[in-house]
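For this depiction, one protein chain was excluded, whereas all remaining protein chains were kept in their positions.
Chain IDs A, B and C follow the sequence of writing; residue 1 opens each chain.
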Amino acid sequence: MNTIGRVFRVSIYGESHGPSLGVLVDGVPAGLPLSAEDFAEDLARRRSGQPGTTARREQDTPMFKSGIFNGRSTGAPLMVQFDNRDVDSSPYESTKTLPRPGHADWTAWQKFRGFNDYRGGGHFSGRLTAGLVAAGIIAKKIIAPATVNASVLEVGGSRDYEPLIREALAAGDSLGGVVECRVRQLPAGLGEPFFDPLESLISHIVFAIPAIKGIEFGAGFAAARMRGSEMNDNIIDQSGTTATNNAGGINGGISNGNEIVFRIAVKPASSIALRQQTIDLRTGQPAEIQVRGRHDAAIALRVPVVLEAATAIALADALLILKTVNP
Amino acid sequence: MNTIGRVFRVSIYGESHGPSLGVLVDGVPAGLPLSAEDFAEDLARRRSGQPGTTARREQDTPMFKSGIFNGRSTGAPLMVQFDNRDVDSSPYESTKTLPRPGHADWTAWQKFRGFNDYRGGGHFSGRLTAGLVAAGIIAKKIIAPATVNASVLEVGGSRDYEPLIREALAAGDSLGGVVECRVRQLPAGLGEPFFDPLESLISHIVFAIPAIKGIEFGAGFAAARMRGSEMNDNIIDQSGTTATNNAGGINGGISNGNEIVFRIAVKPASSIALRQQTIDLRTGQPAEIQVRGRHDAAIALRVPVVLEAATAIALADALLILKTVNP
Amino acid sequence: MNTIGRVFRVSIYGESHGPSLGVLVDGVPAGLPLSAEDFAEDLARRRSGQPGTTARREQDTPMFKSGIFNGRSTGAPLMVQFDNRDVDSSPYESTKTLPRPGHADWTAWQKFRGFNDYRGGGHFSGRLTAGLVAAGIIAKKIIAPATVNASVLEVGGSRDYEPLIREALAAGDSLGGVVECRVRQLPAGLGEPFFDPLESLISHIVFAIPAIKGIEFGAGFAAARMRGSEMNDNIIDQSGTTATNNAGGINGGISNGNEIVFRIAVKPASSIALRQQTIDLRTGQPAEIQVRGRHDAAIALRVPVVLEAATAIALADALLILKTVNP
Partner (left out) sequence: MNTIGRVFRVSIYGESHGPSLGVLVDGVPAGLPLSAEDFAEDLARRRSGQPGTTARREQDTPMFKSGIFNGRSTGAPLMVQFDNRDVDSSPYESTKTLPRPGHADWTAWQKFRGFNDYRGGGHFSGRLTAGLVAAGIIAKKIIAPATVNASVLEVGGSRDYEPLIREALAAGDSLGGVVECRVRQLPAGLGEPFFDPLESLISHIVFAIPAIKGIEFGAGFAAARMRGSEMNDNIIDQSGTTATNNAGGINGGISNGNEIVFRIAVKPASSIALRQQTIDLRTGQPAEIQVRGRHDAAIALRVPVVLEAATAIALADALLILKTVNP
């Protein structure tokens, strides 16, 4: 369903080519200072403009529809809306019965029995992440002084990836990447054993970001090849500091006060300019499709700010819940 | 919190050395045939006994406390309980203020302010997975004819891992591993965009299994190094069959009717017989600990049946929810 | 929190004098025909205009921001928004530190530590029910052919209440009333024992309507004075028809296929033109307040359409959940 969180609750709505999209945030403590400027930086980071990212230009001006009064949160549900302006749906009409490989076109058509808004991916569009980023800005304020920082580790398998991107753009192809996220100064105690470990809460929301195919915490998949004697992090002081951080800051599903570290795998954008095989939903016959429109060559580049937002949302909820038993 | 699921709801309780543990399952359709025999195979798979797994011997006899009448589910909440019998808490008394590296000891003590049941890991014990397996048996019946099968891909980095296990046992050390899960004959349409993609639902419950540090769907982390033209799965027939399955059977968070495939990283068991550094919670001073008691050298070996259960639980909920809009 | 429902989920936002208010509806089956005309009648019923109801004039034009495409629901979250236009906040400035007796002013100020939007009751305003009515229109379509009809039974203790209203208006006072709701053609089986009986689901949402102080099902409080032999409804045919309907169509928390009948007590509007005692939040001293602005003399008159909406929302969720086990 379209809501996440137990006490800090975030609901997403909108479509890529509909009139608006946005986010409804409930459980925001009253009195939090919130202004348009607070939203500017992260929304700008999310917005297109880097080499390898789509040409669609949206102002992404956040409109505060509720929950803010005199520059502060009121404690009532907080609605942030974005209008869609730079919309060109024409490329989608001719191919609306040709589900694009790698996209949600076929599954959306199947699940919603053909009633889904297919234009620009509709509700499945990466554009929806604008709402996620807006909620993340609020969440970051709630978890302060803890900080969340994500960065691209590699694109196309390389840490020096700009030439690869140019090459992929020229070829009409796209590249995947790996993004890492680090949370500092998070108190110990967040997360619950069975069934809300911190890894569960983070991965749940992270896999809602389009194009994510994997997540690993601390040593992650490398842990599968380690011995217990290598993997275990020795505890070196009373505050729980560990000599190493193979656990990624989480033991038994609960934050241990060390840095939270995890990485995610971002697949290459599904929209490519090359010819691909699909079927025509109308006729059931095989067909070729060549996706036009405006797309990213390396969506991994735009993921960090979205990943930060998603992480902050999960942490804000866990932190507020911790206060119910440990105020 | 201790419950997962929206309409098929599973709640876990119990401690490793308490009187009982078990699972409460709500939302079970009435009329499902359920007998002790149905539970025997998977509970036996979970139970110890393989080389490299702990020596603790529990009968794991499921006691049906509610929700079953005349051999069928009644539609009321279904409670399955297991008694703890082969309990020896003595090894834990002498080290109760020495948090074991890699375990939840320190975080549990911190979160619950010293009131947690520390014996055998308490509520954080892998023994709790008996309840998960019991719920999984019910879930598997609900999702039939879809089937869930998990298997160990590698232990200690090797597919031929028996000698490694013997060696680790002898050294008092432990090994990690990779487990793969495949779901066949699952209908298309399960999962929801923002915020309940099928990857989110599966990863949420999977990270509640102790010792999991990573999960990847389809091509997973390899997708980060692929191009869109390699990654995209061409659609080859009306039922959505794809030529490849890099998506792992999920597009846009929704099952596409192909096989669901994912892998998880299992860390080496934290309990090892070697000396490790920790601090004494009583004095705040550095201390050495050597974990005694009964443990697994390769918990990955016991994960498949638990992973199947967790997966089936997530899928049963998603399948029942799909019926609300697509009956 | 601001969301209700398990699979048919309704979230409310907005303030009386903010830019907008509205409702976000999730879990709407795809393909439901929905047009502005479908919303016209119930929104008009809710809007002011009857004698005894407030003079505020809002067009209440529903703006569909998401979830509708080509005149049908898409299955994605559906957002309906209303702009506030006829807003005059000036009456509230001079009295903003004087909590009005009977209103949420004092509790909102206390709960939100003074950061709440006090203008026109802010998020607590009856104006928020526009969103509820919008969601109710969708819900009514989902539960069709079942129908929900509410009507005013009495105002000021009288079934012939127009003269009383004129008198109350002239006196600057307000009147309470009783509203009855009847649901016909609802299938048997909705509702769950412990803790989601149909009475629980209905009363939960009904008490979210401002000014409701009581609810009773079937014989209700009169049942407290009946004997079992009078109260029990004899069953007279295979489809569960009962000779009487003292149960109000619900046994054991589950609809029995007979008409659902319940009544609610609506208190007189808190806003009256007479002098009342309060305290000044700034000084802590006693103060007098005389509420200006535009108000209703008998809000019970506007409750029926809101009550229908609330009831339909609860029933739509229960009906969709029933499909998970009884498709």
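Here is the rule we go by: a contact is a pair of C-beta atoms (placed from the backbone, for glycine too) under 8 Å apart; a residue touches a chain by one contact, two chains touch by 3 or more.
Predicted model only: the values in this text are computed from it and were never measured.
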Chains shown that the absent chain touches, full complex: A, B, C
Sole contact to the chain not displayed, among C:A36, C:A144 or C:I236: C:I236
Among C:T95, C:S271 or C:T311, the residue in touch with the chain that has been omitted: C:S271
Contacting the left-out chain in the complete assembly, out of C:T61, C:S94, C:T107 or C:S151: C:T107
Of C:D42, C:D60 or C:E216, the residue in touch with the unshown chain: C:E216
For chain A, residues in touch with the removed chain: 6-8, 27, 29-30, 75-77, 193-194, 320-321, 323-327
In chain C, positions touching the absent partner: 1-4, 6, 10, 12, 99, 101-104, 106-108, 110-111, 113, 123-124, 128, 154, 156-157, 168, 173-178, 188-189, 192-197, 199-201, 203-208, 210, 212-238, 240, 242-243, 246-248, 250-257, 265-272, 274, 276-279, 284, 286, 300, 322, 326
Those residues of chain B which, in the complete complex, touch the missing chain: 1-3, 7, 9, 11-15, 18-22, 24, 26-27, 30-31, 63-67, 69, 72-79, 81, 111-117, 122-123
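Here is the rule we use: only the chains that are shown with their structure count from here on.
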Identifier of the chain whose CA centre is least distant from the whole-structure CA centre: A
Chain whose average C-alpha position is farthest from chain C's own: B
Interchain centroid distance [CA atoms averaged], chain A/chain B, Å: 25
For chain A paired with chain C, centre-to-centre distance based on mean C-alpha positions, whole Å: 36
Residues of chain B touching at least two other chains: 6, 193-194, 326
